[in-house]
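Dropping a structure here in structure tokens format, bear with me for questions.
A single protein chain has been removed from this complex, and every other one stays in its place.
Entry: subunit A
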Amino acid sequence: MTKDLKNPPIDRVDGRMKVTGGAQYFADFELPNMAYCVIVGSEIGRGNIASIDTKKAQGAPGVLGVFTHQNMPPIPGWDAPVGGEADGPAPKPDTIEKYRILSSPKILFDGQPIAMVVANSFERATYAASLVKATYTKQTARTDLEKHLAEGIAPGRPGSSDYLRGKADGYQSAPVTLEANYTIPVEVHNPMELHGILAHWTGTDSLMIYAKTQGVNATQDAMAQAFKIDPKKIHVHTEFMGGGFGMGLRTWPQETAVVAIARKIGRPLKLVMTRDQMFTLVGHRPYTVQTINMGADSNGKLIGIAHAATAETASYEDFTEATVNMTKFMYECPNVSTRYRIVRLDRSVPIWMRGPGEATGAFALESAMDEMAHKLNLDPIEFRLRNYTETDPEHNRPYSSKNLKEAYQRGAEAIGWNKRKNEPASQRDGDWLIGYGMSTGTFNAFRWEASARALLNADGSLTIQSAVTDIGPGTGTALTMIAHNVLGVPLNRIKVAYGDTSLPKAPTQGGSAIVSAVGSAVYDACTKIKKQLVDLAVKDGGQLAGRQADELMMADGMLSIEKEPGKKVALSDLMRTNNLTVIDKSADSKGGPELGKYSMYSFSVHFVQVRVNPLTGVVRVSKAVSVADSGRIISPKTAASQMIGGVAGGIGMALTEEAIIDHRFGRFVNNNLADYHVAVHADVPAIETIMIDKPDPIINPMGAKGMGEIALIGFAGAVANAVFNATGQRVRDLPITPDKLLRAV
């Protein structure tokens, strides 16, 4: 069985297309008679539009329409949650604001669209948009979470409720205690590719959409709901995405508006947003304040943890994420309580950003673990091992697989953990302080429902089909490998078609779940083909007549007898002799009920070495090692790239990324790529990735778990812990910029 073997590293199957410009992203599509849409955003954070003057814009060259709340075409599904909210509708008390784009003069957040200008070229639409002038009656925009922490409400969504194991204040009686607050600022996904949509009504109730979405089926459903048309009449295409990181996990209101306006003007309509609009209209990682209380005994056994988090959301939607979840199951601890609150502010709604809440929570928990280890004068790994758990204490059930001890050990060896000194600020290289830090990460390993189709062609080539979008992790490459492992068709004879609703339904690309979900469907579809091929070969008169199925193996496009080299038949011959032009199999795949007996998680451990300049407070990550325990690795190269990308994102989260709001205006002041600091190459050292690569026996037939989130989750904590080790200074609010480490000489 191939699943017991490590997979060879193969190149990204769409790599050549991507670097030669062959890959088509949504904005690359041009349609005849296409018009262009540009959004005008509000310049206030709360209030009402008093007047809006669109006359000049309407008279500008090439303008086809200026749409505001006064003339926006109706959207039939207006009163349903247009576009679908991120996590399904939350119970909504009547107090919550209602936000439907261009439906009212009310302004609920800065940058809210107040007009959408349509012209026959992008430049003309941009110019006309600059002529739209609004006046406002302003109200004070409440945008500062720190000032409104007391207004936190318990979100009425399952999974967000308070958790208690043992006693809530169990930590208080411990001999060693700590209480600490941790803050994460607003972070913005900022993928290279700008967001937008191209909508084309191909008939009165049929629609073609080129989107930037992480799920074409989800966009299809959202538009069907908004326009009350049959989803089958809506064709959504997103084969490639220039980075998503979570911002494409839902359909955004301006996308729905573009579809409505396209119908009104009777032309295909394209929207490509500006970079500053990416800060307000497609979500962000929410500003989150966390408190951890922790107690341990003098032997380094945890006695209690209380983890509370408060995050911002919009006035019009309750966004929630799993910020405190890791604390419930990561360590053996008799008394654990968690509490999660959200505060409705005059801000645009957040959305999951890579790692999502778990990355926010891991920064707090893993910083606190480091702080406690220091108080106990224990090595941080040793402290974690003393509280290691082989079973999930939250659900009292086994993990489907967990090799975290091995991950600690291998990562420690790779970074040179033995060179670390427990005493902070005790190592120097010239003028620079040196420190080491580590942190654990974990994220759910999902097995979502998915479909796939596999077609073995007469020439022995294989086509795999799934609607799933490849947002960059190498989904096409992984699916190719899975099909190859089942059928033995050479890698270069397998083609994967994806990112289109004409293909078998797939879940949205997110939650590190796609290899598990879609990969299983591909595995099942290919297994059906394999069964048919074997049956044909071993039947009376077949090329391998009389042989047993378990004697056979598939490799190099051949079906052969494993122990008798030379005894084999090419798949193409097998098909020809049976007069088959294609073997076409589909599979709907989902996990069985037995999965419920296990807790399924991926794990990671991040190690960093930092150098800190004691005079300037500059922190450089000089070495990084990330270890993934995520089951069988399907595609080692793209998996390593996932981890490397996670580290680069983690360095940004730890050291540089922060979207800053001037709360007097409720408005961002650094909404561009010059002032919002995504880590650049010079910030990122060579990164060593280590894959434990042991199959999970439970989750799916490949034994593979996801790794997109764990690549980031915990990394920021590892950096903060290393900075403490280097300097003795604990920074609890990210990012760790030079000013936070300064001490007068």
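Note that in this section a residue touches a chain if its C-beta (ideal position, glycine included) is under 8 Å from a C-beta of that chain, and two chains touch if they have at least 3 such contacts; residues count from 1.
The rule is short, and it goes like this: contacts and distances are computed from a predicted model.
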| item | value |
| --- | --- |
| Name per UniProt, for the chain absent here [options: "Xanthine dehydrogenase YagS FAD-binding subunit", "AzlD domain-containing protein", "ATP synthase gamma chain" or "Multiple sugar transport system permease protein"] | "Xanthine dehydrogenase YagS FAD-binding subunit" |
| Options A:Q70, A:T135, A:S298 or A:N422, residue touching the unrepresented chain | A:T135 |
| Residue in contact with the excluded chain [from A:G542, A:G617 or A:G650] | A:G617 |
| Hidden partner chain, touching residue among A:H677, A:K694 or A:R730 | A:H677 |
| Contact footprint on subunit A, counting only the chain that is left out | 43, 123, 126-127, 130, 133, 135, 431, 613, 615-618, 620, 655-656, 660, 662, 664-665, 667, 669-670, 674-675, 677, 679-683, 735, 737-739, 742-745 |
